[in-house]
Structures are given as structure tokens and as C-alpha cells.
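In what follows, a single structure is set out as C-alpha cells and then discussed.
Excluded from the complex is one protein chain; the other protein chains are retained at their positions.
Chain naming follows the written order as A, B, C and D, and within any one chain the residues start at number 1.
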Amino acid sequence: MAQFLQQMVNGLSIGSVYALMAVGYSLVYSIMNFSNFAHGGVIMFGAYFGFFAMTLLKLPFVASFALAFVGTSVLAVVIERVAYKPLRERSAPFLYFIISAMGASIFLENIIIATIGPTFRTYPDVFGRSSISLGSVSIGRLDLIMFVISAVCLTGLVLFIDKTKMGRAIQASAYNMKAAALMGVNTDRVVMIVFALGGLLAGIAGVFFGMKYTVYPQIGNITTKSFVAAVFGGLGSLPGAVLGSVLLGIIETLVAGYLSSQFRDLIAFVILIGVLVFRPTGIMGKTTEDKA
Amino acid sequence: MDAYIEGILMLSGINLIAVLGLSLLTGFAGLFSFGHAGFMAIGAYSAAICTKLLGLPFFAGIAAAAAVAAGVSWLIGRATLKLKGDYFCIATLGFGEAIRLILDNFQGLGGARGWPGIPPHTTLLNILILDVIGVVLLANLVRSRHGRNMIAVREEELAAKVAGIDTFRYKMLALVISAAYAGVAGALLGHYMTFIQPKMFSMVKSTELTIIVIFGGLGSISGSVLGAVVLTFLPELLRAVDKWRLVVYGLAVIGIMIGRPRGLMGGFELTPKSIRAHFARRREERAIKAGQAAEDEAFSGGEDGKGGL
Amino acid sequence: MLNVENLHVAYGGIRALKGVSLRVDEGEIVTIIGANGAGKSTLLNAISGFLKPTSGYVAFRGKPLSRRPDLIVRDGICHVPEGRLVFANLSVESNLAMGAYLRNDKKAIAADLERVYSLFPRLAERAKQSAGTLSGGEQQMLAMGRALMTDGQLVLMDEPSLGLAPLLVRTVFEIIGEIHKLGKTILLVEQNAFKALAVADRAYVLEQGRIVKEGKASEIAADPAVRDSYLGAESKAGG
Amino acid sequence: GGEKQADVIKVGWFGALTGDQAVWGNNEFNTVKMLFEEINAAGGVTVGGKAYTLEAVGYDNKGDAQEAVNVVRRLTSQDKVVAILGPNASGNAIPIAPILESAKVPDIATVATNPKVTVLDGKVKPYNFRVCFIDPYQGAVAAGYAFDVLGARKAAVLYDVSDDYSQGLREFFIQNFEKKGGTIVADESFKSGDVDFRPQLSKIKAQNPDIIFMPYFFKEVALSANQARELGITQVLMGGDGWPSDQLISMGGAAVEGCYFVNHLDYEDPDVADYKARYLKKYGIETELNGYLVHDAVVLLVDALKRAGEPSGEAIAKALESADVKGITGRIKISPQTHNPEGKDAAIIKIVGGKYIFQQKYAAE
Partner (left out) sequence: MSDILRVRGLTKRFGGLAAVNEVDFDVREGGISGLIGPNGAGKTTIFNLITGVYKVSSGTVSFGGQDITDLEPHRVAGLGVTRTFQNIRLFKNLSVFENVLTACHASASYGLADSLLRLPRFRREEKAIKDKADGLLEILGLADRKDAIANGLPYGLQRRLEITRALALDPRLLLLDEPAAGMNPDETEQLMRLIGEIRDRFKLSVLVIEHHMDLVMGLCEHIVVLNFGQKLADGAPDAIRGDKRVVEAYLGGGDQ
């Protein structure tokens, strides 16, 4: 029982890492309708921004944190301008966006390797490594803080999308940019804001990720998992992305803890496919019949 | 021939076979796969089992590679082809990783440490022969009713259905054929390297194949050929820039997407007929332009362009 | 109010507009009639900034128009596009709210919403349904309603009666009349040339990318050539 | 006088300058370049009575086997190198054997520890050599030390299932530990790229082992050690030559205190310290383990060149077969039967107060 509780905590902790990444990813997906594979690269930059702010600039944690997510917002917008906007302007099919995103992701990873090198870097200790014990279950301090901050960000984001005019403009543009422009929406700005928000979340994810798991050029690769989680939860649905992430985290943990760590990903994958067969658009994805 | 150039040519030829298959799936049937390296892995291991363990001839290994990859893809297809767009992507991605994980854990075939000592049967000649066969078969397929049905599925699935096309069946057909191609490519790669390791068939490999297909131009076989050769050589040409190599590669990929909206050869096939047609069209366009100018002139000579009739 | 001068638009090599000039004065209803593929939608799209003309010039209230669709909307041009383009993922209600995107006066917006619902009771019934699942005609009503929610001074309408039941076609033309009474200027593209000419002040005839005729709506309607090729059986029966 | 082109001997190097193994590749190539500069500054190498300078031709292969093949083809057929140093990964060293054979160019691998790098199906590959000890040996050392010296009877293993190095060490550790009479109470794995090991560690914790064997690289070691301590696991952790790095201390901190690993060398050795200092001075960052091994590969090559009589691949390969030199990782005496350095002692290192403290030389039976 103690082990089970511990495993649930482990699962939630991994799930919240996935969630933080998946939401940024899903947000961009919901408006651009393509999988932004450069998201992982932006997360990685966030980790580096935070790291260098703390070590080179010797800024306090909060300032470094802010610097990181402002930096990634700008980065995400720049990537959009360079790699996607020209495609958007001639309404290229989504495959082109994906490939462009892959190019961007290869570029981001390797520019780091080529310039500042591939070495692993460790964040200075901010929250302490000790964990909080509840009976026989222990919870990492950083995990807890991360969980809270993610929850706040995600709630804020959902409110922003649902309740504000800009949020509605984002949803409208997500469906059809041309029609949104007809309503007087500056779609260029909407796209910019979406990427800035996605970048902001990436920055937050990056800093936490770096603190938890050190900083290195390939940390973006883990976003593959959050990509899976977002799909599992229902693409384009933000609550879906969170739910999918948490479920994926828990499934993986339970499989590794009770079935087989060797075949963890395989079993988790089979479960995912099983779910998708019954809910072809993910858990929270809208199941609309094709309106003929 | 210089062993180095020969090696790269061989790799281009091997990549080409995998790319042709993926081109059918992505370029013609409109399905996006992140797991094609998984089919290559299946092909490589099946062929190696035939030649190394069972002592069968190479062509039997290649046939087995195609058959096993096709068979597995059929099973995968049954479970996942009902999924749409990105959901299908994820399923293929998961499948590719799953294959790797199984091979990693399967110590009988070397596990993650790989399987050395596979006979070096792959030669430039047999690659070229298979390339030619691959191109011809694919070209024949896409220009038949079966190929057209796949394209219809890509263009507008619902309309394809009411036009009597069993869309599931044609998606499956595209998947199975493309997996068979990937399997053959895997077999060739294994017998070229004389060593196979699950790591060689990672998602990065799948991604590379997809990049080649799109780089070459969706729905163009000659584009795939060109793409496979260019993108296999490009990283080698970039060796001079050392660790900046992949930085340049990444930028080149973005550049092509932005600069050549439909890939190198999107929607255009390089056949004698098409080249003639192209020039004929150019002539015609020029003639039309001249005609238009004349027409405009005549019109404005009329009465300020309106109110005449 | 709107001046189009010698506008050329091409799709790749295909020239859709070959030097179109026209003018819409404040408070007018102007209609453009023409066969399938004459270039009517192309013209409206070029005015509202979705197509870049190869040459030519569009001015609104004497000033050349910006080339960005959203700024053009801000200037006061509102476009009800061909093919409706409702936001399929949003509810009917949110679609209408999007119509008022540029407005801030809550009271006036609420009043306009009331009016839209009373003009199209069906929309009120379906307020929460997502627009993508509406029937074709319902979507057309929504597109019209959404346009009413903007406060554009010049309304470009591309075949507003398309796919509507006869009763509603009549309603649509009544609504056009009402919008006009509110002081708005209308540029109307319609296949139902007979009805369009009946509400319009002036008309242009577009043929293969060129204006071939212009004049008072009643004169155009009486023109035998026009009657022959655009007004079909209706006019022949009536005439 | 080095004015003539003909007086240059080209030596190839390849490894990962990009990709997830780039840390090690860059470290190796930097070391090779530094050593060649030093050798050339000191007058070069005399082969067959003539002085030559050394030129390093290095290529990146991303750690990818297919690129390894491309690169070796290029080094042998276009750059015409006489010998190749690297790679670090066994999976990259194995497929290049046929090319080396047809080009008659020897290769000295650095930390490729899979036995199959030099011997396949009982036959030694004529042009493949290495300077490190092999997996079975290292596994035996770790198991022997854990059982005999540390007195562990119940061991748990956590390993990287998708990594060849990790799978190799795991296999031979388990084999030897069980042979000695110990039991493996947990055998858990993760996949390269994973960063969270808590599910596996929680399971291991429940089995209450005496020792946990972690045969993988320092980044994952630091992460898993930290997570183990967070979960309240207090047992001694043990690992192999993937551990040593300054990064392990900075990342792992207190979590790796009191832990042991098997190493190729003793850090307190003056030769080791000298190289370490030179590297730090030149590049401004600490060397990794690969640097020491490629250092010895260079030592081995220079010795073979001197004895070869002519700067040709064939002659060098021949000379390598009978090499016996002292490197900074110990004595390297190449066995003609296996092309491995025979009888190379392993060093057992303990982490005490954030420092690597040499415990003893340890040889497995």
C-alpha cells in the first residue's frame, strides 16, 4: 500500500512535468493545427536562459525565472515569424509546417552544441533537495512547487481563452483565420500572442525541467512524451492536455512499478492505443461526426 | 570508384527505397508516419535471421523482410488506421518506439548491444536493381485505379467513400506496401552495415525519411529520388563545417519549406512526356500572355473598358 | 464612398479580373450581376484585402485602402463571404459575439443581438449549438447575423441568399432593405439577379473579369441582353 | 624541417561532436588535437628514421552507426589516414571492421567495451584494437568488489535498456554476482532519454537490497541517485566507468557520497593529474574520462608508429599487435589473440567529501 501511494505520487509528479509541456504544445496546436516540434527546443532554451541568468548574471531566482520565460516568448515568436509565417501566408498544408518545425528543432538543439557546447549544467540549489515525508510517502519539494505553479498557469490560461475577447479571437482564428480577419481580428497578432503564450509556458517548463533534471541540449526530446500526452487527452483541448499528461504519468509509473520496467513504454503504448480505438479523438477531444 | 562516394551512393539507394514507400503513404495516401524506421528494423532483423541464422540466400532474406514488415504493418493498421491525422501519427510513433523496445530487450538477437557479423551481401548493383524495380512498381501503382483511389482518400475522404472507394482498404494497402518497401530498405541496410542495432532505427531515422519525402515534393516519385540523393549527400558535403553541420542542415530544411512551397518537385514528375509538356506549356503561356496584351489593348481602345455593349 | 480603379487580379496565370472600375456612393445599394465565374467573388475578396491585386487601386472615403483585411474591417467595410465561413467550433452565440469583436459598447451590442435573434428566430433556438453542425441555410443566417453585429458602414455581400428556402430568401432581401435603412451602404453580389436589381439603386454587369455594363438598376433590369442571359425564366415569364 | 607535405602523417578520429554523446566526442577530439600539437612542437614522431608531424582529421558521426561507416570510408579512401582513433561507442566501432580490413587501416577504440568490437565468432578482427578493458571484465570486477570487499549479498540493478554499454555491464555483473552466491533482488530498467526513475527506485526500495548497481552514465547516475535519496533509499550505489566526471559531483552532490565505481585509472597518479591540468588550461573545462583513454590511444599509436618502420596502416597494425606501453590508465599490453589490453587492472574509486578517492587496484579472477 505504501508503495502504491508512493507510486501514485511519482506518477503525478511525472505527469505534471508532461502537463506543463503539453499545454504549450496543445495551445499552439489548437490555433495552427499542426504539431509544433520546435516546442521542445524552446523549452531547452528556457532552461538555459534560467541557468545563465542565475549563474552568469547572478540574478535571484524569481528574476531569472521571469527572464527565462520572457526570453522563450520572444524566441517562440521569432521562430513563428521565420519558419511558419511565410507558410501561413500561402496557406501551405500542415505537413510543411511540421517539417519546418523539425528543421527549427534541429537548428535549436545544434546551435547550442555548436556555440556553448554539449556539457551538462546543474542549476544552483534553490528549494533544497530534501523531500517532504507524509508517513512513508515522500514528495519532492520542487515537485510540489512545480505542481502548484503549473496549476496556477494552466488555470490562468484556460480563463484567458474562455473569458476574454482575445481568447475568443484565438478560438475563432483557430478555426478559420480568414473568417476571423473578416471580423476585424488582427490574425497576425493573434498568432503572435499564441506563440508568445506557448513560449512562456515553455520557459516555465524549461526552468523547472532544468532544476529537476539538469540542463543539456537534448532535454527538448522529452516533449515527445508530452506530444503523446496531448494527443491522448484530445488535441487542442487544454484540459485534455493536462488530463492526458497526468494519466500518462500514472500509467507509466504503475506499469514500471508493477508490471515491467523493461516493457514500460510498450505496455503504456498499447493502453493508449486501446483508449484511442474507443475514443478516436482522445479523452477530451470533441467527437464531431463529419458534417456532410 | 572511391569507396566513400560508393558508400554514400549505396546509402542514397537504400534510403530511396524506404522513401519511395513512405512517399506512397504520405505523398499519395496522405497518411503521416513517424514509425517507418520501425518497419526498417523489422526488415533488417528478419533478413538477417534468414541469411545469418538460416543460411538462406540474400534474395530470400529480402523477400522475408518485405513480407514480415508488411504483415506487421497489417496488424498495426487494423488497430490504428481508423484514427485520424495526428492521432494516427502518434500511433505510428508509439509503434516505432515499441519495436525498438522489443528488440532492445530481445537478447537472442543481440538486444541493445546489436547484432554483428551479418554477411555483406549488399552491393551497389543489387541496390540499383531494387531501386529501379521499386520506382517502376510504384510508378505503375500510382497511375492505376488503385493509386488514384489512394490519392482520392488523401484529397477528400468522405467524397472518396461515396464514390464507392473502400477508404480503409486503400489506406491499409498504402500502409502495407510502404512497410514492405521499408522492410526491403532495412534488409539492405543491415547487409550493408553488416551490423544492426535497435538504435539505428530510432525516431530520428523516421523523421529523416519524412523530411526527404516532403523535401522532394509530395506526390512526386522523381522528387523522392532526387530528395533521397540530395539529402543523403548534403550532410556529407557539410562535413567541412564540423559541428555546425546540423545547424546548417536545420536551416536548409526550413529554407526549402519556405523557398520551395511544394518541395523540389511537388506535383511534377520527371518523365520525357512531362518535360515535353512543360515546354509546350511554357510556349503556350507566352502565347497567351501575348494574346492577353493584345486583347487588353483592343478593349481599352474601345470605350474606357466599360459600358460598350 | 468606395472607388475601384482599373483593378487586375490573377490566380497564378489565370486572370480573373481584367481592369475593373466601379464606384459605390454613400447610402446606395449597388449590385453586381454576372455569370458563374465572372469574377464577382474575386472582386469582393480583392476589396476586402484577401487577394492582392496585380495592379489597380481601391479607395474608401477618398483614402487608399490598407492591404490588411483586419484594418479594412476597422475602416468600416464588412464582408459577408461566399461560403459563409462561420466559426464551426464556436457556438452560434460566440459567432455573433465575434461579429462585434471591434465594438465595445455593451448596450448597443446587446440591442443588436436582440435584433438578430428576432430576424432569425432559428438562431435564437440554436444559440448554444456549435455552428459547424447547423444546416446549410442556418449557417447562412448566422453569417448574415454576424455581419449585422459589426458596425461596418459598407457591407459587401456575396450571394447572401445562397441555399436559403424561398421564405428566407424573401427575408434576406427584407433584411438588406432594413440594413440599408439603418444608413448602411451595400455592395451586393447575387445570382438572384431579379431580386437584386429590384432592391438596388445601381448595377454593374460583370463578364469574364470585365465590367460590360453599368447603370440604374431599373435600366439594367430592362435591358434585353441582360434579361436574356441573367434573368432567366423568371423574367421571361414575368415579362 | 616540416616544409614538405610528405612529412605529415594523417591520423583520423571520429566520434560524436553533436547529438546526445557530444560531451564525450568533443572531449576526445580536443584531447587528440592538444596531444598532436604537443608532439609536433616537440619535433614530431620519427618513423623509419624520418621525422613526421601528426595531423588529426576528425569527423562527427552524431554517435550514429551509419554515419560511422560513412566517415570511416571517407577517412580511409579520401583523406588516406594511416590509422583511426575512436570511436567511444561499441555500436559505432563494430560496423566499421569490414571497411578497415579492405582499406588496411587500424582503428584504436577508446571506451568501446563490447567484446565483439575486436573479436567476432572466435576470430580476432585484424584491424580493430582498443585501450579499455571489456564489459565482462568490468562486470566481474564490480560484482567481485561488491560481494567480497563490500560484503553485499542482495543486489539490485537499474540499467538503461536501450544502451549497449549499460546492457553489457548489467549482464556480466549479474552473472558474476550470482556465481559468487549473491542474489539479484531487483532488475529494473529505463530508456535512454528518461529523466525520472522514481517508479523503478520505489520498487527497488521495497526489495531492500544491500547495494544498487547502476551501470550507466553520470548524468542519469546523478539524477537517479538524487531521486533515490529523495525516496529515502540510503544504500550504497555502485557503478562503472560511465560515472567518473566532475559533473557527477556537481549534479549528484550528497546523493553520491560514499558510493563506489570501477574506473580505468587512479586520479592521484601524477601522470593523470598532469594531463588533466593541461587540458583544463587549454580548453577551460574539465576533461571527461574519454580524454584519458584517447590519450592512451595516442600513446599506443605513437609507439606503434615508431616501431612500424613506415607510416602505413598495415605496418602500424602489425606493430600494434605487439604493443606494450605505459599509459596514464595503466600498462597497455595488447594481446595478439584479442587485440585487447590484457591484465589491465581496474581502479576502485569511492566518493568521499565530493572527491574521487582511490581505494585499490582490483583485478577480477
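Quick note on the criterion: a contact is a pair of C-beta atoms (placed from the backbone, for glycine too) under 8 Å apart; a residue touches a chain by one contact, two chains touch by 3 or more.
These figures come from a predicted structure and were not determined experimentally.
Engineer: Which one touches the absent chain: C:L148, C:A193 or C:V212?
Structural biologist: C:A193
Engineer: Thinking of the whole complex, not just what is shown, which of B:V19, B:I49 or B:A152 touches the missing chain?
Structural biologist: Within the whole complex, the residue contacting the unshown chain is B:A152.
Engineer: Which listed residue, C:E28, C:D112, C:E138 or C:E214, touches the chain dropped from view?
Structural biologist: Spelled out, the listed residue whose C-beta touches the missing chain is C:E138.
Engineer: Write down which of C:A35, C:A124 or C:A222 is the residue touching the left-out chain.
Structural biologist: Answering carefully, the residue with contact to the hidden chain is C:A35.
Engineer: Touching the hidden chain in the full complex, which residues of chain B are there? Just list them.
Structural biologist: Residues touching the hidden chain, for chain B, are 137, 140-141, 144-149, 151-152, 155-156, 158-167, 173, 267.
Engineer: Please output the residues of chain C touching the missing chain, sorted low to high.
Structural biologist: 11, 14, 33, 35-38, 82-83, 122, 133-138, 140-141, 159, 162-170, 191-194, 229-235
Convention: only the chains that are shown with their structure count from here on.
Engineer: Rounded to a whole Å, what is the gap between the Cα centroids of chain A and chain D?
Structural biologist: 36
Engineer: Which integer distance in Å separates the CA centroid of chain C from that of chain D?
Structural biologist: 74
Engineer: Where in chain A do residues touch at least two different other chains?
Structural biologist: In chain A, residues 110, 113-114, 262, 265 touch at least two other chains, as defined above.
Engineer: Taking the touch rule as given, give the residues of chain A at its contact with chain C in the complex, in rising order.
Structural biologist: 165, 168-169, 171-172, 174-176, 178-187, 286, 288, 291
Engineer: Can you list the chain C residues touching chain A in their complex?
Structural biologist: 48-50, 68-71, 73-74, 78-79, 81, 85-90, 94, 97-99, 101-102, 130, 132-133, 146, 150
Engineer: So in the complex, the part of chain B that touches chain D is made up of which residues?
Structural biologist: Spelled out, the residues of chain B in touch with chain D are 2-4, 6-8, 11, 100-101, 104-105, 111-114, 116-117, 120, 189, 192-195, 197-200, 235-236, 239, 242-243, 245-246.
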